Each structure stands twice: as C-alpha cells, then as structure tokens.
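In what follows, a single structure is set out as structure tokens and then discussed.
All protein chains of the complex are present and in place, except for one that has been dropped.
Going in written order, the chains are labelled A, B and C, and every chain counts its residues from 1.
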Amino acid sequence: MNFPLLTVTAAVPAVGAILTAAVPAARRTAAKWLALLFSLATLALAVLIAVRFEPGGDRYQLTESRSWIADFGVRYELGVDGIGVVLIGLTALLIPFVIAAGWHDADPLETSSKRWRPTQGFFALILMVEAMVIISFEATDVFLFYIFFEAMLIPMYFLIGGFGDRAHSGSDENAAAQRSYAAVKFLLYNLVGGLIMLAAVIGLYVVAGNFSLQEITAARAAGTLDMATNTERLLFLGFFFAFAVKAPLWPLHTWLPNAMGESTAPVAVLITAVVDKVGTFAMLRFCLGLFPEASKWATPVILVLALISIVYGALVAVGQRDIKRLVAYASISHFGFIILGIFAMTSQGQSGATLYMVNHGLSTAALMLVAGFLISRRGSRLIADYGGVQKVAPVLAGTFLIGGLATLSLPGLAPFVSEFLVLVGTFARYPVVGIIATIGIVLAALYTLVLYQRTMTGPVKEEVRTMPDLRLREVLVVAPLIALLIGLGVYPKVLTDIVNPAVEQTMSDVKQTDPEPEVAVEAKNGEEAK
Amino acid sequence: MSTLTSAHSLWTLAADTPAGRIPAPVIEYAQLAPTLIVVGAAVVGILVEAFVPRRSRYYVQVFLAFAALASAFAAVVGLAAGGYGSTKAHIAAMGAIAVDGPALFLQGTILLASVVAVFTFAERRLDPAAHGNRVDSFAAQAASVPGSDSEKAAVKAGFSTTEVFPLALFAIAGMLIFPAANDLLTLFIALEVFSLPLYLLCAVARRQRLMSQEAAVKYFLLGAFSSAFLLFGIALLYGYAGSMSYAVIADVVDGTITKIDPALAGTMGNDVLLLMGGALILTGLLFKVGAVPFHMWTPDVYQGAPTPVTGFMAAATKVAAFGALLRLLYVVLPGLRWDWRPVMWAVAIVTMLAGAVIAVTQTDVKRLLAYSSVAHAGFILAGVIATSAEGVQSVLFYLAAYSFGTIGAFAVVTLVRDAGGEATHLSKWAGLGRRSPLTAAVFAVFLLAFAGIPLTSGFTGKFAVFSAAAQGGAGVLVVIGVLSSAIAAFFYIRVIVLMFFSEPKADGPTVAVPSPLTMTTIAVGVAVTLVLGLAPQYFLDLAGQASTFVR
Amino acid sequence: MENLIALLIAAPLLGAVVLLCGGRRLDRTGHWIGTLLAAVSFGIGVALFADMLGRSADDRTLTQNLYTWIPVEGFQADMAFQLDQLSMTFVLLISGVGTLIHVYSIGYMEHDERRRRFFGYLNLFVAAMLLLVLADNFLLLYFGWEGVGLASYLLIGFWQHKPSAATAAKKAFLVNRVGDMGLSIAIMLMFTTFGTFAFGPVFGAVGEASEGMLTAIGLMLLLAACGKSAQVPLQSWLGDAMEGPTPVSALIHAATMVTAGVYLIVRSGAVFNAAPDAQLVVVVVGAVTLLFGAIVGCAKDDIKKALAGSTMSQIGYMILAAGLGPIGYVFAIMHLVTHGFFKAGLFLGAGSVMHGMNDEVDMRKYGALRKYMPVTFVTFGLGYLAIIGFPGLSGFFSKDMIIEAAFAKGGTEGWILGGVTLLGAGITAFYMTRVMLLTFFGEKRWQPDAQGHEPHPHESPKSMTIPMVILAFGSVFAGAFFEIGERFLTWLEPVTGYEHGNPPVSAMTVTAATMVMLLAGVGIAWGMYGRRPVPVLAPRGSFLTRAARRDLYQDDFNHVVLVRGGEHLTRSLVYVDHSLVDGVVNGTAASVGGLSGRLRKLQNGYARSYAVSMFGGTAILIAATLLMRAV
C-alpha cells in the first residue's frame, strides 16, 4: 500500500483540532492562525487528491484497507470516486472561509471565567467536524461511514449550542434557551435518524455478513447476495431515513431553520454547506449502491417529498422575518432539488445533483457569510430592521446580491448549471415532476429578490446609516467564493469530467439507462464527437 | 434456529468429569485462588480492625485491599493464560464452582473494577479536613446516631469506618463466586455473601446519613425479599431435578439423564415445579441486575448510598449478576429456551423503555445514572436473549465496557461538591463546563458513552449486543432498543446542555481537586471508554474466546 | 473572421467587469470607457457585416465553438456562437443603438454620482443581449436571456433608494422568470424529443417529431416570448419598468431587449411552421397585445408610460407578424429594426423633455415646448411621423407590410387580423398625436416641482441631441432603404424563408385603408387635444379611459389574485410549518416527558410498594412461563 493520502487528509484537521484546543487561553489569536493554517493544509491535500485522481480509472481510487474490528466484519476501508473527490474538495475549500469569517465570533466575553477558552474550542470543533466529514466522504465501509456520520453530530452540537449568534432579539437568557433548544433539536433529530440507521446497519450485517461497500455492491450485482424484497426495503428505509433527516427532506426539516438561525453564520454555513451534504452524498453512494431495487421502489414517494421540499421550502422562505431562517428554508428547497436529481435516476439528474451539492455549498456560503457580516454590523437578524444598505455599504450589498442571484441560480453562476441538469434529468423520466419543479425557479427569484429589496434598497434606515462597508478580511472571504461561482458557472467542465464516470457507475448499480430521445438526431452524434 | 444439540455445542464443552459420579473430595485450591485470596484478605482485614491501632488502620486496610485484589487479578490472568478459560476449562471444588472462560473473564472484570472502586473508597481529599483529620466519604462511626454528641465526638476523635475495606472484600469475594457458581447452593451462598456487606456499605455514608440508612433499609428488605424468592425457586428446582448441580438439572431438563429413580421420574413429569422454580430464580437474578419490574430499589439505593459504594455496586453487582444469569440460562435452562425467551423478551423491552423514559424527568444526577443503569440492563438482556456464542461475547464485552464507565462517572460525581457535600441536584451542575471544563468534558465523555455515541465503548457494546440479538432473530427487540436509546440520549444530552450551554450560578458548587486515587479511577474509566470505542478488536477477541461455558 | 464573434461580446463584458470592480478611481473616466467598448463592439459588428456582404447568400453563416460548456452523459451544451443574417441584424441594432444611448447617457446621467455603475450595467446589458442573439443553442440563448433580465433588473432599479423603482425592478424580474420557466421547459422538451437543443440539429429534425410535441414546444417558447416582450398576459411589468432612467427605457424597453421575444419566435420559425396551432396562439397573443397596448397608451398621462404602451402595441405587431409564419417573419424583423430606431428616438426625446422639465413626466404639465427645445421637437416629431406610419417614413413601410401580411393570411382569420392591425394603426395615430400635442403644442401648463422650482425648459446638451438626430435619420430613411429593391427581404430570406401570401385585397387598397385610419386617428386626437385647452388635472373620463389608465385592471387582477393570495399562502404555510410539522415532533417529545412524569410517580419511596411491584412481577413472570407452556 502506498502513501495513505486519504487518511492523512482526514488526519490533518483532526491533529489541527487537538493542537488548537491545546493553545493556552491567553494566546487566542495564535489558535486562530493555527486553525487557519491547518485548514489550508487540508485544502492543499484535497487538491492533491483531485490531482492524483484519474477520472477514467477505477471506480474507487487511492484506496486503503486495514483490518479494524474483525468480529463485526468491519474494515478500515477508504477510497474515493469522482463524487467523493469533489465533495472533499468542497469541504476542504469552505473550511478556511468559515474560519476566516468566524474570526471574531468566538472571542470570549469579559464576563466569562479565565479558564473557559471558547475561541480555541470553536476553531478546534470546526476542524474536528471537517475531519469527520472528510472521512465519511472517503469511507467505503458502511460501518466506518456510520461511525463518523454519527460522531460528527457531537462537535456540531457543541458548535451550535455553545457559540450562538450574538445578534439576537430578546434577553440573553431567552437567547441561550433558544440556542440550546436548537442544539438539542439538531442532535435529537439526527440521533434518532442515526439510531434507526443503526438498526438497518445491524440488519445489513446480519444479511451480508460484512460492511464492505464494494463487496456488497459487487455481490448484489453478481446476484450472489440476494435479499428478500421486504428486507431490502426495510434496510433501505432505515438508511434513507437517517440521510433524509440530515439532508434535510420535508417533513424532517424543521431542525435546520432553528440550527441555522441560532448559530453563527459560519457555523450555519458549516451545517448546510458541508455537513448536510453527507446526507445527500450517502443517498447517492449507499442507498442506491446497496439497495438498488428498493431505491427504485421508493422513488415515487421520494420524488413527491422532494417536490414538496422544493415548493414548500421556497414558499415558507418567502414568509420568513429572520434573514438566516430565510436562507435555511431556501436551503431546504435546494436540497429538494438535489434529492430530486439523485432519484430521477438519469445521468443528467445525478451529475446535476452532485454539482448541485458543490454549487449550493458555494452559493449558500457566499450568501450566508455576507448576511453574517451584515447582521454582525447591525446586531439584528430581522429583515425589517434593515433598509437602504446599498446606499451606505455598496460592496456589501453587491456581494449580497450576487450571492442571492446564485441562490436563484442565474445562468452564468454555478448553481444554474446544476439546477438545470437536475431539471432536465428529472423531466426526461418524469415530465410532470420536472415541470412542477421548475416552479421552484420562480419562487427562488421571489424570496431572494424580496430579501434584497427589503434589506438593501429603499430609503436608508437610521440605524443603518453609520454601517461600515466590508472590511478587507471580509472581502477576502467573499471574493474567492464569487470568483468560483462565476468560474464554475461558465466552465463547469472541470467538475463534470470528474463526476460523470462515477455517476455512470451509480447508474449501472441501479441498472438504469437514460430514456432515449424520441427522435434520433444524426447531427447529435457529430456533436458528441467534438 | 439450529437444533437443540447443535445449539448446545455452541456453548458447552464435554467436561472431563461427567456429573453424577461422586468424585473423591478434592479442592483445586490453585484454581480457586482468586476467590480464596480475596476472602483471606477480608478475614485479615477484620483482624486488622481488631488489632492494628486506629491511626494506621486506614493505610494498612487500603494496602491490604489493593494487594489482595491485584494478586487475585494476577491469579485470574495466570489461570486464563494456563488455558483454564478455554481448553482446560472444567468444574472445580467437587462440582461447586466452574472454572471456565466466562467465569474468568467476569472475575477479571470484577477485580479490575473493584480495584478502581476501592481507590474511590480510599479517597480522603474531597471533604474538608475535620479537626485536622482527612476524612473519606464514610461515617466516622456508623453506629452513632446522626447529629448526636457521640457522632461529633467520633468526628473530633478522627474516627473513620475503615471496616468498609474488609466489607468490600467480602462482597467482592461473593461476586467472584456468583458467576462461577455451578450449583444452586453455591449460587445462593454467593448471593448472600456479596449482598450482606453491600447492605452495610450503603448505610455508612458520612453526609446525609438519614438517606444513607434509608437506602440501606430499603436495599436490605427488598434484597432479602428477593433472595427468599430465589431460595424458594431453588427449592422447587431441586425438587424437580433432585439435585443442586447445574449439570444434572440441565440433563434432567433436557431429558438426557441416564439413571432415573422412581422419585425423580415422579417429579420430572411435573413441569410446573420446573417452570415456577426457574421463574423464581430468574426473579432473584433480575432483581440484582435491576430489570423492570424488579428495579425499583435501584434509584433510591443509588442515591442514598455513599457515592463510591454506588459506583462499586452499579458496576460489580451488575457484572456478577449478569454472569450468574448467563450461566443459569445457558447451562441450566437451555432446554427451556422456548419458555423463557419470550418472557425475557418482554422483560428486556420493558426494562429498556421504562429505564429510558423515567430517566427523562430525573433531577438528581445519581438517580439519573441509576435509571440509565436500568436502561442498560435492558440492553444487556437483549444480548443475553440471543442464546448464541455471539450473545455471550457481546454481553461480556458490554459488561466490561459499562462497568468502568459507570465507576468513572460516579467518581466524577464525588468531585462536584458544595457546603452540603456532593451537589447531586442537576440544577447545581449548570455551567459546570464554564467553571471547570476538564471535569465537565470527562463527564460528557462518560455520558456520550452511555448514550452509545460512536467512537466510545458504549457504541461498540451496543452494536455488539444488538447485532447478536438480531442474529438471534430478535429484530423487533433491536428496533425497540434503538428507539429507547434515542430516548435515553435525550437526558444524557440534557445534562451536557446544562453543563456547557447554561451560565454558571453564582452559588454553584465547586469542583474538588482529588488525590491521585480518584484521578486514576477517572483516568482508567476514560481510557477504557475510548480504547474500547476506537480499537475494541482485542477485547472482543478476549470476550469471544471466553464465551464458552463448561458443563 | 469567425473568431471575432466572441469579441463582440467580450468587449462590453470587459467594460462591465472593469467598471463594476474598478471602484471609485474610475468615476471620472468610467462613462468614456463604457461608451468606447460599446463602440468597439459596434465596430467589430460592422466589420463582420462587411465581410458577410462579401460572401454569397448561402454561406454567410459563421460559427465559432469556444468549448463545451456543460458536458454530461447524453447532454451537451456548447459555448458556441452562430452569426447569420438574422443575428447580424440584431448585432448591428444592439451595438449601434446601444452605442448611441451610451453617448446620450453621458449627458443624461451627468449629475448622478453612480454614473460609473450605470455604464457598467449598460455594458453588461449589451454583452448579454449580444450573447442572446449570437448563441447557437437554446441553453446558451437562455444564458443571454436571463442575462438581459438581470441587466434590466439592475437598471430599472438603478435608483434603488426609490421604493417604487426597487419594486418595479423586482416585478420585472419575477414576471420575466415566469416566462423563463416556459423557455426552460421548452428546452427540456427539445432535449427529451431530439436529445439536443442546438439550433441546427433541432430545426433539422423537426420533420420527424410529432406535431403535438412541436406545438407544446412552440407554446412554451411563446410563453417565454410573452415574458420578455411584455405580451399579454405577462405585459404588466413594462409600464412600471419606466421607473428606470430614460436611456434604459429607450435601449432596453423599447429598442432591443423587449424585442427578444420576436427574435426567439422568428429564430424558432422551423418549429412554429410545423405547429400551426402554436402559430395561431402566437397570432392571437400578438393581436390582443397590439390593441391592449394601444388602448393603454391612449389613456396614460405619463409620457414614458404612454410610450411604453405604444411599445407593447408595436411589439404586438411584430409578434403577430412572426405568428403568420414565413409570410411575416421578415416583416416582423424589419418592423423591429425600424421600431428600434423611432421608438428609441422617441424615448430619448422624452428623456430630453424631462431633462428640461425637472424630471416631470406628466404630459398635462407640459405644453408648448416646441419653442424651447427645437431639436428635441424636430427629432421627436420625425419619430412620431415614423411610428404612425406617415408615408415614406420607415414606420410606413414596415407596418404596411405587416398589415398586408395579416390580410394575406387568408380566410376569415386574414380579415380579422387585417382589421385588428388596421384598427391598431388608427389608435396608434391617435395616441401618438395626443402625446405630440400635449407635449409640444398648446399653451404652457408647467407646474413647479416638489421643491417649488419653476421649470426652465432648455435644449439638452450635444451629447444628448446628437444621438437623437442620428436616430431621427434612421427613423426617416431606414424603411425606405430596406424596402427599395426589397433589400431586407433578400437579406433575411435565406434564414427565415419567405413565401408571398395572396392578399384578398390589393396592396394599394390596404395602404389606402391604412391612410384613412391614420387620418381618422390624427383627426380625433386633434379634436380632443388640439382645439380646446387641456386641463392640468386629468378629468375623470369615460369608463374605458379609467380602465385604460389602470392598464385595463389587469394589474389589479394580478395584485389581488397572485400577490395577496401568495401572501396568504406563505403566511399559512409558515404557520403550518411551525405548528403542524414542528408541532408533531415537539408534541412527541412532550408526551414522552409527560409519560415519564407519570411513571416516576410509581417510585413513591415506600419500600413496601416496591415489594408489591416485585411480587406482582414475579407473579406475572410465573404466569407467563406457565402460559408459554400452555399454548
């Protein structure tokens, strides 16, 4: 076995977390820089993975395999396919921005005791989450994946409950209460999901006798491992439930607005842009890979739920009074699209869904972080407290608008590509579903523009008049994101080339082929030759 | 499910001395060494109480206890290494005591747990020194009336109840025999031997003596009550099989018994004796493991007893009792599998759910942990029901993982104190994480382990028992198990929320800085919790090798 | 040569990037950069045009494939351009008029501190619009389509501090989004039908597709066109869009962007030709809109809104023509171009007037301005004559062609359409005359503005008048230039195809009828506004007038049904989310808590009750074991 690149990539942030946590209370800034440094190192490694990865090659590459818990048939098996690569890239990419954006979010209050080291804890936890997310993108052993899928809840839980948004309405006690409510809600939702999945994992163990994704998938394909239809369906539901909570899919979504609303903007980004992606990723890799038949069986229901998420999430977003909750519901709508794309079972849909995971990460990060900067200036999350910001802080307003436009997936920005692919992919197999989903396009424009209009335009509010424009650190956080959004919007090829082969593999797992066009166009073949 | 005989072969070895034939009276002292050492040490401890001057008793007792337990553990390891756990496993002491894998594994676990528990017994730094004497968590003079002059005098004189060490040793000795007992009489005697000292230990708390005494009374009365049931069960079983020996009873139950005299033929036909007897014995054991509906003593006793004792009880008693339960069900009553499995199913389900649900609204840390231990008993029962080698293995592993976690958790509880002694009311724990992050973090680790969060021993154990149960065809049980552990997770999380996310109160408790003794206890607890979470393979192997009963 | 195509777009795009990211240091020079880059684009356009003329009619199409934009299994979108005669026409119109309006804006926006950004947006618009017309597949066209939507959003809402402007911008974008839904669905339909959505392959394979499918595609494209071109029922945004600076109204909401719908339909002619039902709908939409816009135009007192109504109506003509199929395509485009000239001119004129009148827009407060701003008067006047179709001017030719084509459709349809177009011509004459009279003739009805400044009308600076003059030239001669020797027809014919319908009545009769309508319209207008003095405050007016003032209540309908209804829907959904979806979960948690509370009561502290539970437990245990054996 050659250099264990994947392990190292996951280990680096973990080590960083420990070191950061160890920094003495007084040396706060050192801790911040340390965390940033390690996150950048991780990014470098992620890039290395992307470089070492050969799109045409084996399905899983850079694989590692060690014995771990033989009694449970559990092995420490890592490996990445195209989907994993891009998502690891996304994670490693976003964390530095999250850290930079949250630079001052965890500075201790004067009142807190000397031994309490919130700053160190904050950044250590972020790195810990990164490590766990990365390894769950790498794991090709169901048990290994499950372990980190569950374990990452704990640091997330502390991030949400321990470091709330300082801009809150009402008293501190009230805010603290809401915060811990949000944290507990987050943890319980995901824990219940995880435990139900645990039952399914055990079931899988009983049926299959081991946890190796590759072996099981191969056995399923070869027909050497046949599950009773009902068993497969039950197991599928067990897995899917957990992922649907994480994703989140209507009606299991209500933890997200609380979590995102109460936590600081960077943490909110961490939740929706990084951690939740594990859910959709797992649907694609485990649900479809392990239980192809059951996936097809469940598709109609899932599609309906996804549709509800899309429309419902968008409509509820329109009705929000809290900026961050609005973004949260927008995310719910977007996750609806992702799940739609995954279960449309067409290569356009699934490639689109994968791109969507990345693009949604970037766009939400841009929008949410700018919103965070805005909120930190005014000290309020209520939309009604803003107005005319573009007059006093044009750059902030401009970046906010671009983030918003990305959210409503304007062509030329990355999300458009993925959203359109998802729509086309869905439409190709389920025209009606596809058409209903396109309503989401209009609604997205509605909530985004309403938000922009209410906060940024109109006469300048008194409290806003003295608001400073983005500072250098903040510009440095937002600018690269916007650049990426545009870059991937006009040249998504860099991603699709990596993703497409993996998607084809998944398609073959579920034994699905794209529906043929009614009319075979000769010119088309010529085009593909290009 | 496989046929009876093949199922037998899973967990029994052909013993080299077939039961029934009366062997020449011979006691294999070497193989009983662990127990004998502990008993001997206990006796010596009593003599120490009698003859060693009060000043130095404490040190002598601590040393004695530690030495005894350590050497006993060494003996266990020696036996295991000598192959008595697997190949040379057999029945010693004229059929009274089994020396086999499960016995040795459990004895080892009990001894190690006892060592760390005894450390917390010996802790004398937590309470402020009274009249210049360091004091431990035990009453200066248990006999004196709380608040009376005699008590004040005793405190002033710097008395301390060093008898706890020999008492503990006696209890441990009983616990060592309990899971190894191979006939019903030994079972009963062992039960009493470890119960009686525990009753006393509950009564000797330094603070809140009223509650301590109340706990002792309740524990004693209910314990005696349950042992009466057990005894009557034994009587009926004896009446059914005409023998005390597990092996013989098992043969009779299976109907594979060779020589049948008319009387036996008469009773053998009467299954009511058998079933009632079995049920009553189960009652006695379920009482000890704290399964619903025999659990109601746990919260009160756990709360009232001195915290070190609580930790010791919670851990060691469970191990011993489950050991005995396993042996009873796997060696004596496998023939009745189809009768007791459904019943145990019900018990397990009720135990898991009730434990988890009731704990949700608890306001006292010790009671909370008590109910959580009830819930855990339910989880372990799920493993017991599997009736397979995996089942035994998973239960053994779970017990080891759980006991250290529990002792560690209770040790942490002893640290959080205010003027009135330990501050066990949850409201006082608010903001502990802000005041002393380390303590809170350690406690959080234990809680997460109890909640079965991955990367902790709790998760590995839970996975082990549930997967064993599932393989045993108890899928429903598994689903209910995960649901109840979801409920359980809720109250563990509540404590974490309290410690980390709520502002510390002005008059909140302080965290005492313990001596290396308690520190070791906690450290061991954390270490075991994490190691068994991250790299459990070795210990799973150990439990796996130790998962076959001799018969 | 084809490599230049990308540059057409690149130049203004570069401008946009530079101006928007450049920061304050460019405030001084920004507008020059913007104008220059627009001009560069125009220059390249001319060069390509010359080159194209140099080649024979059938190989005039240039294509440039930069790279594969979205390559996914079975789904391929190229970043590829196609420049044929149709695109070329638009390129010249967009970059040409665009450049002029850049120049105009230099003067018009002089006093606005955010002028740099304004020019940035203008450049962005030009780039997006060029992308729209140069794309060689529908997805890329969609890219440009939304790009112009964004630019229009930014420019309508340019004065964001005015809530009305911000609202109008949002409205425009949303309504357009509805149209875009149509376009994206159309693309999906093409993909599922043909497996591609590039122009060439799709149009090539139209023959093999079922008519039903083609009709569906056509209708979806029409929906898109309605959104972009403000056709009924998606017309409501155009009037509000006048909140934007006047140059914007001239460029985007008169000359170029709003005509994108016409381009789309003409471009997809192949599809429509094969889907007569879709064509019929197109024609109907066009006819309705041309009347709708005209009627609305008659009642508005806001000069820009009146012109907006006229724009709607004129585009109605184009859509109608496009709906006629090969008979009409060419004339639709021709009218589009001429309209681009005179309508842009008219708007610039209006802007110039407002410039002189403290940004007053109510025509009832104008009057007698011809003496004060002669150049504006003349250029506006020429534009006026052009639009009403005064013989010899460009409007005359292009509109006449459409009317003829309408009759040529044949059958009752032909008569109805012809009648509608004629009627439209009449109304056009009426409302434009009205605008003319109210603005430049009669006596002064000037009012001091909010700050109490008396207006001092004056002629606008050169930077504004020169573009107006040039456009005036265009509106005078373009038509004739195109018509003589059927230049335009021969030019476009290879792309759009042409067939000469056989009108039931001779061309002369049609022309005569048009003239009659024209005179009638002018006459009535003169009667109402020329002879007697005009009240400063609008009279209540007839029902029709009031209805027309309120856009025939169509907007109110939207408000009541969509906006209010939507608000109720969202509010109730928020409630549902909080009380129902979340409530269920919280309820479960609460019930577990309650159960726990009740169960712990059992733990009442009495040892004996514990004993009872043990005893009972044992009893149950025994009973159960015995039962197990019994069953």
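Quick note on the criterion: a residue touches a chain if its C-beta (ideal position, glycine included) is under 8 Å from a C-beta of that chain, and two chains touch if they have at least 3 such contacts.
The rule is short, and it goes like this: contacts and distances are computed from a predicted model.
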Absent chain [UniProt protein name; select from "Autoinducer 2 import system permease protein LsrD", "NADH-quinone oxidoreductase subunit K", "Sarcosine oxidase, delta subunit family protein" or "ABC transporter related protein"]: "NADH-quinone oxidoreductase subunit K"
Where the missing chain makes contact, among the chains that are shown: B, C
Touch criterion as defined above, residue of B:V99, B:A142 or B:V357 at the omitted chain: B:A142
Selected residue (touches chain absent from view) among B:L236, B:V309 or B:A512: B:L236
Hidden-chain contact residue, picked from the options B:F225, B:F312 or B:W345: B:F225
Candidate in contact with the missing chain, chosen from B:G304, B:G391 or B:G544: B:G304
Touch list for chain C against the chain that is not drawn: 600-601, 603-608, 611-612, 615
Residues of chain B (touch criterion as defined above) contacting the omitted chain: 142-143, 145-146, 185, 188-189, 192, 196, 199-200, 203, 209-211, 213-218, 220-221, 224-225, 228, 231-232, 234-236, 238-239, 242-244, 261, 263-264, 266-267, 299-300, 303-304
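Just so it is clear, only the chains that are shown with their structure count from here on.
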Most centrally placed chain, judged by C-alpha centres: A
Farthest chain relative to chain B (centres taken as mean CA coordinates): C
Mean-CA-position distance for chain C and chain A (Å): 37
Gap in Å, rounded to a whole number, between the CA centres of chain B and chain A: 45
Residues within chain C bordering two or more other chains: 589
Contacts with two or more other chains, residues of chain B listed in rising order: 490
Touch list for chain B against partner chain A, complex: 393, 433-437, 448, 453-455, 459-460, 462-464, 466-467, 470-471, 475, 478-479, 481-483, 485-486, 489-490, 493-494, 497, 500-504, 535-537, 540-541, 544
Residue numbers on chain B that touch chain C, as the complex places them: 217-218, 221-222, 225-226, 229, 271-272, 275-276, 278-280, 282-283, 287, 292-294, 296-297, 299-300, 338-340, 342-343, 346-347, 354, 357-362, 487, 490
Of all residues in chain C, those that touch chain A in their complex: 20, 65, 67-76, 78-79, 139, 142-143, 145-147, 150, 153, 157, 160-161, 163, 165-167, 170, 173-174, 177-178, 180-181, 184-185, 187-189, 191-196, 198, 200-202, 204-205, 208-210, 213, 566, 569-571, 573-574, 577, 581-582, 585, 589
